[in-house]
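Note that one protein chain of the assembly has been removed; the remaining protein chains are unaltered in position.
Should a chain be cited, it is by its letter among A and B, assigned in written order, with residues numbered from 1 in that chain.
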Amino acid sequence: MVKFNLRKDVAFAIVFFVGVLTAVEYFVALPDLRRIVADLQSWGTIIAAFSLGVGTINLIVIHGRRVSSRTQGYYNNFVLLLALTVTILIGLWGTNMHPAYQFIYFNALVPSDTAVWSLLAFYIASAAIRTMKARTKEGVILLITGILVLIKNTPAMGVIWGGFTIIGEWLLSVPNVAATRGIMIASAIGIIALGLRVLLRQERTSLGG
Amino acid sequence: MSMLSRFQKMNPKVLYLLVLVVVGLPLIRPINLPIGVSRYTELFHSQVESLKPGDVVLVSLCFASAKAPEFYPQMVAALQHLIMKKASMVFVCWLPEVTPFTGRLFTDLSFDKRGLKYGTDYVDFGLIAGTATAMAAFARDVHKTAPADVRGTLVGDLPLMAKVKMATDFHLLMSFISIYTEDFIGQVQTPYKLPLVTGTDGVSFAGTLPYLASGQIRGILNSMVGTAEYEKLLKMPGKGTSYMDAQQLSHVLIITLIVLGNIALASTRALERSRRTKE
Partner (left out) sequence: MIPLVPGRSSAMIILISAAFLIGAMLFLSRIRKMTPKVRKVAGLTAIEESIGRCTEMGRPIHYAVGRSSLTGPSAAETIAGLSLLGHVAKLSAQYGVRLIFTNQLPEVQPLAEDIVKQGFLAAGKPEIYNSQNVRFLSSFAMAYTSGAIGVMYREKIAANFMLGGWYAESLTLAETGFNLGAIQVAGTTQVAQLPFFATVCDYVLIGEELLAAAAYVSEDKVQLGSMVGQDFVKVVAILLIALGAILRTLGVDALYNLFRL
């Protein structure tokens, strides 16, 4: 006798129905089908908006647990929860266009994010200098192409000799595009395979299976 | 220890200090190094230049707040051009963290002082959650997916939206996207075959070029370089131009150190070979 698991089987039925319908609608020109898929997609955006809230609740639960059990460094978690609460309250009271919200966003969040991102400048420099050494044949190719593309992104060098720009653009437009396309095609095939496995209920990690 | 070996074993902190000086000094005291214009920026510029007054442009934002220094000057330059062309603009954000930038753009570019009327010349829908699903839904039926704008005004009460019901009603797609590029192209550009120009960050630029080669993207602004080039075309120097000295000098520093490092490596190897031959 087939066991019926309400949660998993109903969830899978929804996934299958929506997935197949959306895929078919892309290729078939039927107005009624188009209307159904349009509704499904707008429901999808509503669910996605709710999932942002779920993410926030997850954050509160995880960090709240650490504060209540006084784990090592729990004061950091407390500061996070405090900042989260203040920002949410201001956002709810005055929307994200409110000066207080904009102040927090542009004077706390953005600078701290960009500060960490800017570490990349130092790390890229040290990684490039360390790695771009002519030790092997491949290393020589990497070295020469890397320098040429760096020069291409230095406009002043292009003004000194126009050939740098032509070579750099060729490297980006031909070998780079060829290699990137190969990876993109393989990735797209992988996405088809993943979608198929989900629709055929062969993907174990989806739907908690 | 010889100079060459010392160079090869250079403490990374010395390198970080050099980068800091080379990047920091030109920001304080600009040198005004020359800037050319690449083919990618020219394509972006000509696509926007071909707009007629009243044409509607969908401006999409989808980048992490950490990349604001790369994307914000791009958006300022591109929107300046759109204002010059008297194009109408519909703003949409696909990530929650990018929504405050639209308000700042309106303020920094003085939309109101320039006579642009909200609701008639530009509309801001804020965040539409769901990335690929949201993009597909928005392209299919704008009014259903975005029933109200970020100020709470119903879409039917916005005069601009009377002529925009779906993706094909936009004359140009302009996106500032660092992630979900393939989603936007796959869900909005390709199904409706719309002209798309995009601003990217430096990391994503190489990965966006296949779309330019296939004609799905009509022009690309390559991070800070693209912004500076665009400002040059518009004859409106801004943040992009002022940051280029720092970027160019840092590139020169890295190239110099790479070349010196390889000279040091080659010399060390030659010395070792001759030492072994003597033995």
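In the analysis below, a contact is a pair of C-beta atoms (placed from the backbone, for glycine too) under 8 Å apart; a residue touches a chain by one contact, two chains touch by 3 or more.
Because the structure is predicted, anything quoted here is derived from the model rather than measured.
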**Request:** Quick one: jot down which shown chains the absent chain touches.
**Result:** A, B
**Sole residue of A:A11, A:L40, A:L59 or A:L81 that reaches the chain not shown, by the stated touch rule** = A:L59
**Request:** Kindly state which of the options B:I35, B:V98 or B:A132 is in contact with the chain not pictured.
**Result:** B:A132
**Complete:** Missing-chain contacts on subunit A, rising order, are 23, 26-30, 51, 54-55, 58-59, 62, 71, 112-114, 116-117, 119-120, 123-124, 126-128, 130-132, 180, 183-187, 189-194, 196-197, 200, 202-206
**Message:** For subunit B, which positions touch the chain that isn't shown here?
**Reply:** 12, 64, 66-67, 97, 131-132, 178-179, 182-183, 193, 203-204, 206-207
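Convention: only the chains that are shown with their structure count from here on.
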**Prompt:** How many Å are there between the centre of subunit A and the centre of subunit B, using C-alpha atoms for each centre?
**Reply:** 17
**Item:** subunit B-touching residues of subunit A, taken from the complex the two chains share
**Value:** 26, 34, 37-38, 41-42, 44-45, 47-49, 51-52, 95-97, 101-102, 105-106, 109-110, 113-114, 116-117, 121-122, 124-126, 128-129, 132-135, 143, 146-147, 150-151, 153-156, 158-159, 165, 169, 172-173, 176-177, 180-181, 184
**Prompt:** Along subunit B, where are the residues that touch subunit A in the complex?
**Reply:** 12, 15-16, 19-20, 23, 33-36, 38-39, 64-69, 96-97, 99-100, 103-104, 126, 128-131, 133-134, 136-137, 140-141, 144-145, 150, 182, 191, 202, 206-207, 209-210, 213, 222, 225, 228-229, 244, 247-248, 250-255, 257-259, 261-262, 265-266
